[in-house]
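Removed from the display is one protein chain of the complex; every other protein chain stays in position.
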Amino acid sequence: MAESTEVLEEKKIKVKEREPLFSKKNKKLISDPLDENNPITIQVLGICSALAVTVQMKAAVVMSVAVLFVLILANVSISLIRNLIPNRIRIIVQLVVVAALVIVVDQVLKAYLFDVSKELSVFVGLIITNCIIMGRLEAFALGNKPWPSALDAIGNSLGYGMVLVIVSFFKELFGSGKLFGFEIFGNATEQTGLYAMGYMDNGLMLLPPSSLILVAVYIWVQKIRNPSLIESH
Amino acid sequence: MDLVNIFIRSAFVDNMIFAFFFGMCSYLAVSKTVKTAFGLGMAVIFVLVVTIPINFLIENYVLQEGALSWLGEEFSSVNLSYLTFIMFIAVIASTVQLVEMIVEKISPALYGALGIFLPLIAVNCAILGGALFMQEKQFATITQATVYGLGSGVGWFIAVVLIAAIRERIRYANIPGSLRGVGMAFLITGLMGLAFLGFMGFEI
Partner (left out) sequence: MAINKDSNTYTISFAIVLVIIVGGLLAAIANGLKPIQDENLVNEKKQNILNCLPGNKSITRDEAGSVFNNFVKQRVILNYNGEIKENTLLDNSIELNNKDSKDAFSIDLLKEYKTIKDEKSRNYPLFICDVEGKTYYVAPVMGKGLWAAVWGFIAIDESGNSISGTVFDHKSETPGLGAEISQDFFEDQFIGKLISNEDTYKSVEVNKPGNPLNDYQVDGISGGTFTSVGVEEMMSRTLVVYHKYIKNLNRS
């Protein structure tokens, strides 16, 4: 009965049964994606929605929380029914589960966090095709128990959120002189603070290409610190 | 004229990759050689042109408020718009599956060329993103929606083939170790994106 799931993935990380909730292996599930196996910079997953919401830190944080929520629930529920899913339609089943969860997030945002949902607009929907979610479902949840799957989800969405927050920090700070909407460098229209000395916001930071360049720099720094991650070519 | 405008806008100004980063995952994955990039690019164009009109019909005759009124008076106030995501993704996944089977039957040569890329496309954000933007832009006719799908696909195609060509060229370049691979791909895309900013606000 379990064969079909086992042939799917060779890269599956097997977790031993009956170990303490926070064994070394389980802790690694959380800490790995933060650095060595970061979903964005190393696994190269989930970039689509990531870069588009990084203009303001607030949107980036909300997006990370939404992904965290969806990824945990999706990972756990797929892991729970992993032995029931017919192999042939597994991609569609995963998509349906994720889509349903995303609809829930979208509806809740529209009802209780109206302003934020306006800001994220179509990007909430794109969580569905966020490769992080599908990637983790295929690579981990389909072959592991619910608890490790939940940890894996937390780790990966934190790793994802971390990159989002760092990129949006630079974009918002240098693009509009603000952080979370608070004016850090003074007010640009009234020429106070730094602006009085002739400082100007860098409008380019707000445009899409600068996110790509910032992520490139992030990868660069990360790989200088940890040379074992360097690709052969 | 309207159609030309929509095409130019979706292919260059609102380019899937450079303006919205849609489909970045597969974009980075297949852009190592021009040949694979070309294959996936063609497949994306194809799937967008097929799924956008279907999703347009679903949006207008099933999902929108009052869209079900063709079923009868009593359905005219039904609003199923909360099912948007799930319907769109179902359409995309099943279209991809269907297309795969049809192509396999009719043209094995094309299937050989596209084969491995087709299943990948269901999870390509460019396809769902295209559908959601189509909904957002509220096109008046199905022709406009189809042209939008074609334009978005062509935009994605251009982006992926261009970067693949660049990456092929710099294969033997002496790049600092820590930037090799993904890092360099991001940088190149960023620079290409800067160039594409020149199209901003372009209109015919």
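Just so it is clear, A and B label the chains in written order, and each chain counts residues from 1 on its own.
Here is the rule we go by: a contact is a pair of C-beta atoms (placed from the backbone, for glycine too) under 8 Å apart; a residue touches a chain by one contact, two chains touch by 3 or more.
Only a predicted model underlies this, so the values are computations on that prediction, with no experimental measurement involved.
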Worksheet item: Taking the entire complex into account, which one of A:L29, A:I42 or A:V55 touches the absent chain?
Response: A:V55
Worksheet entry | Hidden partner chain, touching residue among A:I154, A:L179, A:L206 or A:I224 | A:L206
Item to complete: Quickly run down the residues of chain B that touch the omitted chain.
Response: 14, 82-83, 86, 136-138, 140, 200-201
Worksheet item: Footprint of the hidden chain on chain A, which residues?
Response: 1, 4, 55-56, 84-89, 92-93, 96-97, 100, 103-104, 107-108, 110-112, 114, 121, 175-176, 189, 201, 203, 206-207
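In this section, only the chains that are shown with their structure count from here on.
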Worksheet item: Whole-Å distance, chain A centre to chain B centre, using C-alpha means?
Response: 21
Worksheet item: Given the complex with chain A, which residues does chain B contribute to the contact?
Response: 18-25, 28-29, 82-86, 89-90, 93-94, 119, 122-129, 132-133, 136, 171, 176-184, 186-187, 189-194, 197
Item to complete: State the interface residues of chain A toward chain B in the complex, per the touch definition above.
Response: 41-42, 44-52, 91-92, 95-96, 99-100, 102-103, 106-107, 121-122, 125-126, 128-131, 134, 207-213, 215-216, 219-224, 227, 230-233
